[in-house]
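Other chains dropped; remaining ones untouched in position.
A, B and C label the chains in the order they appear, each numbered from 1.
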């Protein structure tokens, strides 16, 4: 099975990091096709950029349609997730949704730990959308930049572990999620230093995508996730336009 | 004061309809600058198209920045609203948010009435985002297409009035919102045939934009609605890119 | 348009303060008729007094009916608001409702900042009623009395600004509301010292009342906000009794 690991960010090194985290847990027959966004921003960190990343996600899915069996949207907040589920016929999984759902099988109250306080408001909006907010013990962050966290400085890992420990002891978190693409793989490396289960969003998403592929649910033919009827477009990416206009077929 | 009435849809006739509904209630000093989307789809009717419309909204705001005092996003679901509030310094109001907030001053339980059942799932997602869902008595729809509703057939108005009446009598709605751009102006025309107050989303948004302009709240300098720091971009609309990269200035 | 700025408290100086805050934002054609309660308490600060203030509000509305186009209930907690909406035909707006709804257009999470801890429990009850509680980041208070806060001591403003700053930095508030009639006008004076938008409840209510007047929604003829049928009364204020008994007409 070919699963697209779609990074809506443009940074190759983070894409590589996520591919590594995903491949570490992928089943034998799973091929992860890791791609970064051809346009947009290096790293999505607010609602405006998530919107742009969402459209870039739809464009990337249109470009890979017919060559993949499922897709993972690999940026916290899952830009474009629900739109992708309407527009395409294959299963689409988001890393934050997958992390939250998986965490719910490991404890009653999860917390999200990330590297930058500027992400908290936006992450909270994302989290409320999936209806599981009553089980969230909070979102907790260091005060680092994207440059800091991708620098490889080991003190940042230590600080995240310390924050995680505080969240468990003082805020009742029973399971943790490390949120933010640059933290991919961290859950696995630091698992012995944190006293509760930790979920890596990319790893969780790979397993959820495999699960959906095995369950093979049909595409909705009724209701709000039915593929929209053909509609004219103007000024859009050609492949995305073709999909919306029901003129696709290049890859099929 | 110049307020941009930004239609994220491409259809000029609907833009005209909304401009008319907005101008009917605008204060003497308000100039409504009505523009339609230069790209996208004729009429947004699902989550995927709302995402595209959201980015087009950001592009249109970037294009008009410096020439306007506030903006109204004139499509139900308010595509791009929160991202716009981060990225720009002027007030931005969405028609569905404005309608819902205004309705809350006219009754304890509002209902949304629209023309097509295919909109219900997406509208509900939108409505849940603003946190006022506990006051919603439901979303109710006829089974018409965009072509039907823009045809001017008077039987459609009659059917909407009949549906509205049913919602009031059998579902406890104390105030109604006619949702969907093609219904702009309907609330005003049919107000005497419906036994509770009705809110026209565009009209409500014009008054809310004027209210924010008079209150003149400062732009957030902290928290998740602070303007994001400058960041490189690739492959984006030039003016939107300039805004994100802090290189804007053309209109200022 | 004549809008009654109805202070359910008896203190004239606070009424004057609120009238000043309201007039600062009123549109050219708006006349604010500011009146204080003829009976009750100097300053409502709990549920029992809010109940008394609610009935005094109904009496004051009955006294002014026919001479005004809309009314603002100018005490936090909006005593009598829903009853007024049933009983009278003109739009009625409450300052806390108006502040909360307006704040929702300026950020996803608002906080209320006030001067006395004794107000918190009651304010919270009020806030829960409007169904937007999921967007409240908390109610925060100094420990001052009504006498303190009306003394004009500039140290109190400084303390409120400091508290506001703390709420933004440590509790995720993206927009603030200064609650409590003695704080009317403060939002405007201190706007540059606080890093997020601030909403003045009286100013917000004036703009919302103007908005409703422009939208001219009809009075409900069905449902729980329909004017109640005529009913006998005993021992009530004569004008309020006349309104309930459908014998009013003095001012019309």
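Note that in this section a residue touches a chain if its C-beta (ideal position, glycine included) is under 8 Å from a C-beta of that chain, and two chains touch if they have at least 3 such contacts.
If you're wondering where the values come from, they're calculated on a predicted model, not measured in any experiment.
Taking the whole complex of the structure file rather than the 3 chains in place, the copy count of the single sequence reaches 6.
Just so it is clear, only the chains that are shown with their structure count from here on.
Chain centre most remote from that of chain C: A (centre = mean of CA atoms).
Computed centre separation for the pair chain A/chain B is 29 angstrom, with centres defined by C-alpha atoms.
Distance between chain centres (mean CA atoms), chain A to chain C: 44 Å.
Taken residue by residue, chain B touches two or more other chains at 82, 223-225, whereas all remaining positions touch fewer. Within the complex formed with chain A, the chain B residues making contact are 10, 38-43, 45-52, 54-55, 58, 80, 82-84, 86-87, 118, 120-122, 125, 128-129, 223-226, 228, 231-236, 240, 244.
Residues of chain C touching chain B in their complex: 25, 27-28, 82, 85, 91, 93, 97-98, 101-102, 104-108, 130-132, 134-135, 168-169, 172-175, 191-192, 194-200, 203-204, 207-208, 210-212, 214-215, 217-225. Across the complex, chain C is touched by residues 120-121, 124-125, 128 of chain A.
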